[in-house]
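Notes follow once the structure below has been shown.
Just one protein chain is left out here, and the rest sit where they should.
== subunit A ==
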Amino acid sequence: MRSKAGHALGAQQVWQGCALGALGKRWISGAEGELKRSLRGRWTRRQTERGRGPARSSRMDPALSAVRLSVREAVHTLSSEDGGRIFSTLGSLKRYLGQTENPALPGEQEEFARVHFSAFLRCLVSKLSPDWLELLPDGQLEELWASFFLEGPADQAFLVLMESIEGTAGPSFRLMKMAQLLARFLSAGRMAAVLEGQCWQHTESASPLLQEMLLIRVVGLPDRLGNRLQRESLAVFLPQNYFPLLGEEIVRVLQAVVDSLRGGLDCSVSFVSQVLGKACVHGRQKEILGVLVPRLTALTQGSCLWQRVCWRLVERVPDRAMEAVLTGLVEAAPGPEVLSRLLGNLVMNSRKAQFVLTQKLLFLQYRCTTPMLQSLLGYLATDSQRRPLLVQALKELLETWGSSSAVRHTPLPQQRYVSKAVLICLVHLGDAELHDSRDELLASLMAGVKCRLDSSLPPVRRLGMVVAEVASTRIHPEGPPLRFQYEEDELSREMLALATSRPAADGSLETGPSVPPVAADTPDKEPEESDIPQPRPDSELDSDDEFVPYDMSGDQELKSSKAPMYVRDCVEALTTSENWERWEAALRALEGLVFRSPAATREVSVELAKVLLHLEEKTSVAGFEGLRQRALVAVTVTDPARVAKYLTSQFYALNYSLRQRMDILDVLTLAAQELSRPGRLGRAPQRGSPGPASQPSSAVAPAWRAVVEERIRSKTRRFSKGSAGRGPAAGPNEFNSVAGYFFFPLIQHFDRPLVTFDLLGDDQLVLGRLAHTLGALMYLAVNTTVAVPMGKALLEFVWALRFHGDAYVRRGLLSAVSSVLLSVPAERLLADLPDELLEARAWLADVAEKDPDEDCRLLAVKALLLLEKLKDKLLPLSFP
């Protein structure tokens, strides 16, 4: 049967005038009528071959009644108990399938297939039972029974199989038999015949109803079988197996189509397109295209006909499935070349495809991987007709990239995505094309760079720098190159690699960055042998075991001047000394001196703080920021009230740089942390803070988190009884008496802009830092008496700023809320701040759901959890 399918062409026109007898019956029968029509072509072909037989008039043939009679007789026979008779009757009916030695007349075959086949199959199904099959030994009857399904017209057989499987209630013998038969049907490659049958139909003659029904069943087969068979389902019906199989069958159908086109015969792939589209809409792109794309990649190589069939295949995909198919293709295609072969100029012909490829995948989603983006944009670049689309895409991408609202409201991964797309576009576009729309591009670019550099999130800033560097050299090559200083990380390397990689020439696309890891500077002793040309004399073969190096860590640069011995000397050296070595030595010695002589420090504390705050790095001193910060923290810890008062007053004073203001915040946090450290006095005065020296810019938040975790642990330990002996001796929180000096002056003036300093305006970075600092101070004030008024003030502060546009500020506010919840005693929270809590809760829920920034959402959820815990704690209190 299948072998015939390849030739069964060209006779449709003969049947166009045929009346359909089956309309108006049950739906399945209606479909049957369609089926019959579709099958006629095949069965008539033979007649036309034999000299244009009178197919149109065959209904009037007396042979017809013979077919009808023999079918009726066979149906009658099936009901009997005589196995031999059944066998022979069925065998004689097989003549009509044309597989036996003496096949029936073509007219009879056609008549049988058109009118009687489905009904007969249904009859066969209804007879199926263990007893019936055992009428003859060795499963002869079953084999014969199955052969009707496997050898008869495939679409009817498929529909009847599906119908009977779905019509069977609950697990039963018949259900299992039918399922196994369907599995055989599939493994025998009959699905290709089903699909193929639809390819010979002209659009006008194909019945939408039948096609729709077939379509639903072909694509929905795994679901339907799964529903029916539940746990008994066979492996071949599982989607991960079925869809690859379907893909294989599609390739075979396409092969048949190509063959027939070579033979000059017309056919249509729209049904296959529909199957493909529907499978993709069902989310099975990976399975089906994973098989289809590699095969098509190979087949379309060098064959125009195959390419045309392939283009047609994608083109005929219904609009509603276009997105799913295209996304799957972009994902599965190994490179732009292949994608171009598979899609052709689809993007120009189909508006839907154009929308999906140039808008939806680029702007409305950000789930494509980098290789997918490269394929997609490379596809747009491979043909001169499509290049205007690429230019347009770049313009729109840069416009999006440059929009400040997008910077503010889109999540970071999407910004990265757009940036990558921009870079890939730039790689593909030529200088002339860029030059034509240079002003427009530059304007968007510069706007984007500006808003990104303004951002308080380092990844956003870095993104801006990388894209600006690359894009400006491409868009404006003759201008002076933009250069930013940024730390290289995974992302920036990937982006730079994207910008430098040329479009891949063929399918083998280099994916991702191919930056080799920077070879570590090999120490001199490693290649020692290599640079000495002559071989070593034997006497020199002494192993190095004999010469084990001593510890050389003390081998530092020699400093010629001595460190000052008194705090006052340090102050003097730092203010007046022109001798930079003495200056540096004083800076290095200061922290230790301050801790060693607190009394002497208190005499000059404010003066010292002032000197340190205004200290500038005159020479390149390693670790200058850390040294200065540690010294300032030491001074603040030694004389908290006065120094904190001074520092907080300076925070809102004129004529400070943002850097200095942020230093003030860092110092206050670190000093508060040191003061509130339990058991501080018990131990020897030690180095102020663990490690924020090296990264002062981002030190606060992580350090703060570490403290939070530390604190939570210590707190839980206190609740569990019996481990009191272990911890440091309990003592009053030293921060208690001075927390007010740290906290309130900072929170008071944030809404009063100065000439040079506007927290609510441009200086949102400092505002974010302020919010974090206040949160940290709040947290460190746990168990102090001022915690309640502090919490109240802080919640008000948060409330005032809760809709701030900057993610970093919002993060600070959220962590501040958390620290209020952690630090203020639960009963006081409920007694003094119920309204604030309710408001905060509503806000947190809102943020947790809607905030574009991932960290914000996370922090909000954490705060909500704390709130829940608080509630749990309070409920037993209030209702004992």
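Remarks
Basically, contacts are C-beta pairs under 8 Å (C-beta built on N, C-alpha and C of every residue); 3 or more make two chains touch, one makes a residue touch a chain; residues count from 1.
The rule is short, and it goes like this: contacts and distances are computed from a predicted model.
UniProt records the chain missing from this view under the protein name "G protein subunit beta 1 like", selected from "G protein subunit beta 1 like", "Par-6 family cell polarity regulator gamma", "Serine palmitoyltransferase small subunit A" or "Phosphatidylinositol glycan anchor biosynthesis class T".
Only one of the listed residues, A:Ser384, A:Gln485, A:Gln556 or A:Ser620, touches the absent chain: A:Gln556.
Shown as candidates are A:Ala235, A:Ala432 or A:Val548; the residue that touches the absent chain is A:Val548. Within subunit A, the residues in touch with the undisplayed chain are 524-525, 528-529, 531-532, 536-537, 539-540, 542, 544, 546-552, 554-558.
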